[in-house]
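Structure provided below as structure tokens; questions to follow.
Only one protein chain is missing from this complex, and each of the others stays in its spot.
First chain written, first letter: the chains are A, B and C, and each begins at residue 1.
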């Protein structure tokens, strides 16, 4: 951003408000945007409830138009105020912004299209814009580091879960068979996942004694191995936490390390620590 | 409380018994109060079972009157024995005490009002009074510190859960549609929450193969990310425990505390710590 | 046990075999006992399956007699071989042994009593005898220490869970009402427990939008606070583990502590550690 003594142009001012959150206006804009996004999501949801849509159709329609026009103005301002508009337009969030604004206009061109479920869902893409705003949340940093560090382990874990579910699902398919709801191997694998993850819908349930025995084994297995992802993340987070509190500086006199971050004297020999 | 050699007035004595738990009478009062509250909660619950209410209506009615009169006496004594009665009356627990005592009297004024569900629920507010007594439990302190420290992270976590459920719920709404029970987006989001949290009621369940595939992904996701809140609280509790390795000794020179247990010099100013 | 050169009497020999597990015969006895107990439990279970009982009634009856006679002999030997028989007879395991042996004999005295469910259950008390054998498992010690240390915290946690479920159950009772399955407050509290603990039977499920919204809150709450008992036990176990590896011995030269258990020289200054 231009911080010289020259007065910023209106484009620069708008850029400052829309793309940055340092100034008071920028923060205000982010808050208004957040409210508009949430209002828009609630609208789309309410619209999908048939009985609600029938009764308050006009209200929903007008509100949707107001929000669509607001987002349209924001989209145009974003394109206009940036130096390289195409970089924004073809960025992930640029495409999201465009796709979530267009459906209401399309409902004019294609008559009856406002019934289309797909168009409704497009508008819900605005949810992703909340994630963009989420970068301001500091508390998620520590979490992100721990998750990134344990990503590979969790992938391996999920991989084994899927293989176990394929094996167990096939066994259940052979034992229970189509007459008890296990009509195909994929459906049995689906049931194994439902059971192992302790979700337990109950739409399919084993009926034979042997099937119930194996189901019991799957459930106890699932109850036990839930400990694994938890253990992975827990130990990774404990590690991240530990390294955040102490530094790696060694005392110049007694060579002890792991001093507290704010320490200026060695806790062991009392020498002054190098800053 | 007045601890001089002057004999305490009866107001002071009652204040001592009701508001404090240092004396033998104070502790006895707390125990009786706890039993009365639990008895009262059980009564309200039993009353709500229609068949039980029909058979034992008189017993329930009389018991409720006994308890109501006891709580009324307690309420009056609380108001009378305190120096600033209005401070108590308009405090959180003062209002709770009043609201949970009044319903039985209202059943005289408004004929038939003892049927009202709302009045019944008001009496259940006494549950909160148990929480007031809970302050005596020392074991919850460590827990409270850990929870307070991880509050922000858990909020961020719940926020992401809700967003994920909105996205997944919408996808399921488009795939399964109204004919399979996913009649609206909010209902689909509700289903996504039921599935992701591994509750799995089974009142709504995916019927199409693609829906079951995505449901499997949601379930494995939910099974995996349950590790995150657990990881947060675990590492935070481990940290709280670790600070038990630091002592509460203050440096005689700079008054800094939280020294390591084995430290002999202050980490801040280098003075020798008293052993 | 008598370890003098005098030859042990047959009572001493039997005592050695039954009550101790040091000798080869003692261990063999424990293994045979374990097999007999498991066989007995399986028998009682199979007997309770009506269709199985009809077909194999004779086999089950004879097997049960064989096992009952075996346990009777064991019971008599236990009483005879011990010095203070009444101490055994009125001990917890003595009563269990008696109660689990008697039902089959009672079926003679009381005609038709072998149908009684209660007598069948009495025989299942033998399960507790497995727990007696479990004292040999060393792996459970560390676990037991951690559980004992976190007992108070877990009790507080369960207490809060119950209170939260009473409050949430009452709210759901008022919102959903009897027409949606929430017929009474205890039933609603039961549903709240089913939901919060992520069990989710689905026999009762909210039907109104507001009820589903609150159910969503309960589910996310339950999904989040499952972290608390886990955090408690994890941090407690980590603590137990840590203190098992290092000792509290301090180096006589540099005063550093937390040496490895098997260390004979200080890892910091190289001085010999006192044994």
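One rule holds for everything that comes next: a residue touches a chain if its C-beta (ideal position, glycine included) is under 8 Å from a C-beta of that chain, and two chains touch if they have at least 3 such contacts.
Predicted, not measured: the structure shown is a model, and the values here were computed from it.
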- The one of A:28, A:73 or A:156 in touch with the missing chain is A:156
- Hidden partner chain, touching residue among C:56, C:98 or C:190: C:190
- Message: One chain is left out of this view; which of C:60, C:154 or C:174 touches it in the full complex?
- Response: C:154
- Note on the structure: Against the hidden chain, subunit C presents residues 41, 44-46, 48-50, 117-118, 120-121, 124, 127, 130-131, 134, 137, 139-140, 142-143, 146-147, 154, 157-158, 161-162, 186-187, 189-190, 193-194, 196-203, 222, 226, 229-234, 236-238, 240-241, 245, 259-260, 262-272
- For subunit A, which residues touch the unseen chain? 152-153, 155-157, 159, 163, 166-167, 170-171, 173-174, 177-178, 183-187, 189, 195, 198-202, 205, 209, 212-213, 215-216, 219-220, 222-224, 226-228, 230-232, 234-235, 238-239, 255, 257
- Message: For subunit B, which positions touch the chain that isn't shown here?
- Response: 49, 198-202, 209, 230, 234
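Definition applied: only the chains that are shown with their structure count from here on.
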- What chains touch subunit A and also subunit B? C
- Please state whether the interface between subunit A and subunit C is built from the same residues or different ones, using more than half shared residue numbers as the mark of same. same
- Between subunit B and subunit C, what's the gap in Å when you average each chain's C-alpha atoms? 30
- Note on the structure: Taking each chain's centre as the mean of its CA atoms, subunit A sits from subunit C at a distance in Å of 41
- Could you tell me which residues belong to subunit A and also touch two or more other chains? 49, 198-202, 230, 234, 238
